[in-house]
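Have a look at the structure below before the remarks.
Complex shown without one protein chain; remaining protein chains in place.
Showing chain A:
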Amino acid sequence: MASQLLPLELIDKCIGSKIWVLMKSEREFVGTLSGFDDYVNMVLENVTEFERTTEGYATTQLKQILLNGNNISMLVPGGDGPQ
């Protein structure tokens, strides 16, 4: 029987690779995952922030961020973002 992989173990495997983070609001982030903690606060590098507006996506580039885990709704390993 295959051993079970816990959700946070899956995220741990994503460290060093790209990840797509979707927030509860109309906001998304794509970046390289450097690390995270038990609250899924995340350290991301070379980040693109996407904010959905009526005219499309507004993007912002950020070198390194600590993203508060409180408003994260979904993580997509290897994801390339909404565009």
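Basically, a contact is a pair of C-beta atoms (placed from the backbone, for glycine too) under 8 Å apart; a residue touches a chain by one contact, two chains touch by 3 or more; residues count from 1.
Everything below uses one rule, namely that contacts and distances are computed from a predicted model.
Trainee: Just by its UniProt name, which of "U4/U6-U5 snRNP complex subunit lsm6", "Iron hydrogenase large subunit C-terminal domain-containing protein", "Glycine cleavage system H protein" or "Ras-related protein Rab-15" is the chain not shown in this complex?
Mentor: Listed in its UniProt record, the absent chain's protein name reads "U4/U6-U5 snRNP complex subunit lsm6".
Trainee: Please output the residues of chain A touching the missing chain, sorted low to high.
Mentor: Against the missing chain, chain A presents residues 13, 15-16, 25, 27, 34-37, 41-43, 47, 62-68, 70-71.
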